[in-house]
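Complex shown without one protein chain; remaining protein chains in place.
And now, subunit A:
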Amino acid sequence: MIKLTLFKALNNFDLDINLQLESFNIAGVFGPSGSGKSTLLRCISGLEGKQSIYINNQPVHHLPSDKRGVTLQVQSCPLFPHLDVAGNLAFTQKHCANRETNISEQEVITALELQPLLKRNVQSLSGGERQRVVFARTMLAGQKLIILDEPFSALDWPLRFKTLTTLSELAAKFNIKFIIVSHSLKELLFCCDTLIQLEKGKVINQGTSALVAKAIYANNKQTPLSLLNYDIIKFDEKYAVYHLQIKQSEQQLFVSPSAVEQGGKLIIESEQISISAIKPILTEHSNILVCILINAEMIDSNWQLTLNVDGQTLYCLLSARVWDQSNYKEGDTLYAAIHNLE
């Protein structure tokens, strides 16, 4: 549990936060650049200010950074240049005191696939490689609360999803709690169970990821994203596609290997979905899901439709003209064709 009361005057506004995070595994802090996200993290870790902060009901605001049981990975965190990759990892494991997890160097190296990089000079690493090594080093500090500031911004999306999946697995295996700051809702929705939305130094939304995301979509802050959980049925070698089944449903999908390698969730942008009341003839869209229209609301000049697929939520956008001609009503059974999954 984390409870904090922060007040800090920044250049354009005051960071004024009263926050209580009861039960979470991976919490995301979302907000535009300059909304106070990084300052919030620096205050929690003790790099800035002396604010009221409780972790697991214990006050930590009087403690220096190395006694708080928190590891912060600052934005653009550098590797130590006098050591190679293996040296950076060994350095952290050797010199970080009060380690609370027994995570080993080898486990982190294997999980993040860093073996080929171990002997490399840190200055020869690409931005993405550097971020993976920095994350490995953060893990090896051995704390149970890890705060990451834009940790994977240099990774391309498939590798970023894959690394976030590894992060979720490590969190579950070693009972580590993460707070991740990002300006990408897609990244946070993929791995976080809790979301905090910051704007101009204030928390404007807090709760489960789905609820906060919905509030963000309703304010037209972002194009809606849908996440579908699935189980793999098999890999069809003939067509090089995975055959998936939506969790707790009989409905199935065919997707490319790259989408599956990202982890156990499919991220679907609203532009990828088209709907109709009649089942489409099977053309190039082999991925058609039966769903129920839960809600439709006008946001800006478009209609945002919330669809239920056997317990999971899909969001899609319709122009006002198409919506007016469609006569869709809440409770209608619709067919959602999902494009570009194969």
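Details
In this text, a residue touches a chain if its C-beta (ideal position, glycine included) is under 8 Å from a C-beta of that chain, and two chains touch if they have at least 3 such contacts; residues count from 1.
The definition used in the following text is that contacts and distances are computed from a predicted model.
The complex includes a chain that is not drawn, and of the options "Monovalent cation/H+ antiporter complex subunit F", "1-acyl-sn-glycerol-3-phosphate acyltransferase", "Molybdenum transport system permease" or "Phosphatidate cytidylyltransferase" the UniProt name matching it is "Molybdenum transport system permease". In the complete complex, the residue from A:I2, A:V29, A:I53 or A:V70 that touches the missing chain is A:V70.
Annotation: of A:I17, A:A141, A:I273 or A:L307, A:A141 touches the absent chain (contact as defined above).
Only one of A:I2, A:L15 or A:L79 touches the chain withheld from this view, namely A:L79. Residues of subunit A that touch the chain left out of view are 45, 47, 64-66, 68, 70-74, 77-82, 91-92, 95-98, 122-123, 137-138, 141, 143.
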